[in-house]
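The excerpt is restricted to a subset of chains, each kept in its original location.
Labels run A, B and C following the written order; every chain starts at residue 1.
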Amino acid sequence: MATNLGGLTATGTVRVHRLVRGFGSRAVLDGFDLEIGAGEFVALLGRSGSGKSTLLRALAGLDSDVDGSGVIEVPEKSSVVFQDARLLPWQRVLDNVVLGLRGSNAHERGRAALAEVGLAGRENAWPNELSGGEQQRVALARALVSEPELLLADEPFGALDALTRLRMHDLLRELYARHRPTVLLVTHDVDEAVTLADRVLLLDSGRIAVDLTIDLPAQRSHRQPQFLAYRETLLRALGVNHSEG
Amino acid sequence: MTASVLARPQGTTTPSVRKPGRRLKPGRPIPLGAAIGPFLLLSVWAAGSAAGWIDPRTLSAPWTVVTTTGDLIADGRLQDNLAISAQRAGLGLVIGTVIGTVLAVVAGLSRWGEALLDGPIQIKRAIPSLALLPLLVLWFGIGEQMKVITITLGVFVPVYIHTHNGLRSIDSRYVELGESLRLPRAVFLRRIVLPGALPGFLLGMRFAVVNAWLALVVVEQINSTSGIGYMMQLAREYGQTDVIIVGLVLYGLLGLLSDGAVRLAQRRALSWRRTLAD
Amino acid sequence: AGDDTPQAALALGAPLPDSVPKGTKLVVGDKEHQKAIEFSGEAEKFSFEVEWANISGGPQTLEAFRAKALDIGSVADIPPIHSHWTNIPTKIVASKFRQDPLNHPIYRLGVAPGVTVTTIADIRGKKVAYSPGQAQGALVLRVLHKAGLAKEDVKLVELPSTGDVYATALASHQVDVAPIGGVQVKRYETKYGRDGATTIAHGLRDDPGHLYVPATVLTDPGKAAAIREYVQAWARAWRWREANPDEWIERYYVKDQGLSAEDGKWLVENAGVADIPPSWTEAIARHQETIDLLARETGNKRLDAADLYDRRYESVAAEALATENLR
C-alpha cells in the first residue's frame, strides 16, 4: 500500500468492489466494480438517472442512509464538488471557500482560489447574490483550494459558458499537473471527457458499460482524428446517432 | 425504503481504508431514547425518597403518588377531573389553532393585516394572564365561556407567532415560482404558503398543546368544582402534598404525550425534508 | 433560619431561656408590622439579627416554613390549623385582637349592586364567593353556621380571593355576596355604591392575628429566647402605631404602600385599638370552635386548639406593655 510511485503514494488509489446501492426495491448500482490508480484522471459519463451521483456520494462516504453493500477504498483526503453548488447561504463567498481550510494563510489561499475562478472582488458577496455559473465556480474553488488526493466532481462545469468552461479546464489541468490528485469527474459533455481524462467510463444499468483509455497527447483538439473516434464511440454508446450530435 | 431487497451498508462496507467519513450527524436514534430521560428522573426521585434525602412533606415518594393516584381513581375524582379538563383544553385548542392560523395568514400575506394585527397580539402576549383574568371575568363572566376563551387566548398566540414566522421565512424562490405561474391566491396559499409554513405551524402547536393544559391552572381556579387545575388548587390550599404531586406528574405526562403527538405529526407531515435529524 | 449553632435542643415544655446567644438570627415575615417595628425604633434594639421577608398569607408562609426559609409568620386563625393538618406543626407565640371587634372587623360582606341582603340571614339562596382553605373561606362557613344555614342553602362559587377578584366578581354580578377585607371595603363602597352596592357586617369576630413559629424553630434555645424578645418589641410597636397614627399613615400607607392619606386614615380608624390580652384562654376556646367547624366541613381530623399555642409566651407581650407603661 505504501509503494512509492514517483512521489505519490498508492493511497491515492480508489477501489470499489461489488458495490450495491439502491432506493427502495430499485438497485441503482448493482455489483459495481471499479479501480482507479493513484493520480489517474477518470471521466464518468452516463444517462441522467444512471447513478453517477449515487456512486460519487458512496465514494465520499455520504450515503449512510442509503440501502446497499460493498467494499470501498478511497484516500483519506478527498474533495467533493456537488452537483448543486451547495454554498452555505449564511456565509460570505470567501468564508465558503475557506470552510475546510486551516492555518493562518487560509484567507489568502481562498482569495487566490477565487481569483483563479475569475471571482476576484466578490469575496464579500452572499452566495445568493451570485449568478448560477458564479456559484458553481465558488464551489469549484472550494474543492480545489484544499489540494485533495481525490477529487470527486459532479458536473462542475455544467452552468458555465464555453469560454469560462475552457478557463476552468485549464485551471483543473494545471492543478492536476501540480499535485496529481486522483480525479473522478462526472460530465455530460463527451468532448470535455475526451479532452480532459486519461480514461472515460460510461455507467449504464448499474455497471460500467464502457471503459475507454484515452491515448492522446496532453494537447488535444477536435482536429485529431483519434479524438473524433473516441468521441464517436462514446456518443454511440450513449445512444446518440452521430449525425444529430 | 419499503420492502427493501437491500441491506444497509453497515457491516459490509467496513473493510474500507478509512472510516466512513467524519459523522457529524447525530447518528441513529436510540431505541426508546425518549424514555431514558424521564425514566432517569423517576429513578432519582425514587432513590432520593427511599434514602430519605427528599422530605416527603414537600415531595411525596413515587409509591405514595401511585397509591394516592389509586385512591383518586378509586373514588372517581381523577378521571372525572381529567375528563372535564380535557374537554375544556380540547375545545380551546381547536378554536385557538384555527384563529391563530387564520390571523397568521392574514398578517403574513398583507402588510395591512400585519400592521393591524401584529402589534396587539404582541401586547396580548406580553401581558400576564393572571392580570388579564379580572378583565376576562368582567367581559365573559365566570362560566364555561370565559374558561374556553382564556384557553383559546393562550393557544392562539404561539400558533400565530410560529405560523407567521414560518410563513415569512418561506424561501422567496418559491414565491417567485408562484408568481411566474400566475397562481391564484387560493392556490398559492394551499400549495406554497401553507405547506411552507407547516414546520413553523407545527412547532407552534408544540407550544399550543402544552399551553392549553397550563391554562387550566388559571381558569379552573375560577368558579370551578372540577378539573385537574381545580384539584391541584384545592390540594395546595389544604396542603395535600401527595395530591399536588399527583397533579404535577399528571401534567408532566400530559405534556410529554401531547408534545409527543405533535412531534409524531411533525415527522409524518414533514417527511419530505432531509435534515440534520435524519 | 439555617444557622446550626451546636446547642442542646430545647424541649418544648422547658422554661424559656433569657439570654440570646451571639449570632442568633430570626427571619420574620410580617410585612406590615415590620415597618412599625422599624419606625418605632424597636428594630435597632434587638440583641440578635432580624432578616425581614415579605411573605404573607397561609400557603406562602407554610411553604417558606417547609423550606426552612422563615422563622416567624404573621397570619390569622386558619393557617395554624392547616399547618397541623399538613404535618408542619407550628406554635402560636403571640396573639393580637381588636377592642370592640364587632365594630372593627377585618372583613365585611360585600353585596353586589341591586341585590338586597341586609342581614346575614338574607344570604339564603344567594351566590356566595368561597375560597376553601383561605381565611375568607372559613369566614363564609362561619357566617353560614351563625345564620343557621347549611352549605346547600346557598350557592357557593369557588373563587380565589387574591387581589381584587372578589370586588370585581361582585361588581360584575358573578356573585351576590363575598367577604372583602381591608381597603377593598372602602374601594368597593365608593366605586360601586352609586350602583347600589353595599356591604354588611357579618357580626362575627374575625380579629385574631397571630405570630406563629414552626415547632422545630422553638427547639433552638437561642431562637426561642430571641422570639421572646421579638414578641416584646412587636407588642410595643402596636402601641407606637396607636400613639403615632399620622406618622404611621404617612410613612407606611402613603410612602411605602402608595395609598392615599385618606385610605390610610380609613384603615387606621377601621382597625381600632389593639387588644393584646395577658391570657389566651378565651381565644383558644374561640379557636376551638373554628377548628371544629372546619374539621367538619373539610373532613380533616379534629385538633385540640391548645396544641396550637405555646403558652410559655402567653404573657410575654402583655407584660412588655405593662412594664412600658410603668417606665
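Brief remarks on what is shown
Keep this in mind: a contact is a pair of C-beta atoms (placed from the backbone, for glycine too) under 8 Å apart; a residue touches a chain by one contact, two chains touch by 3 or more.
Every value quoted in this text rests on a predicted model; they were computed, and no experiment measured them.
One representative per chain kind is placed here, while the whole complex contains A x2, B x2, C x1.
Here is the rule we use: only the chains that are shown with their structure count from here on.
The distance from the centre of subunit A to the centre of subunit C, each centre being the mean of the chain's C-alpha atoms, comes to 84 Å.
Subunit A and subunit B have CA centres that are 47 Å apart.
Distance between chain centres (mean CA atoms), subunit B to subunit C: 42 Å. Counting partner chains per residue, subunit C shows two or more touched chains at no residue at all. Remark: subunit B residues 55, 57-58, 133-134, 137-138, 141-142, 221-225, 230, 233-234, 236-241 touch subunit C in the complex. Note for the complex: subunit C touches subunit B at residues 58-59, 62, 66-67, 82-83, 85-88, 131-134, 157-160, 163-165, 168-169, 171-172, 174, 298, 300.
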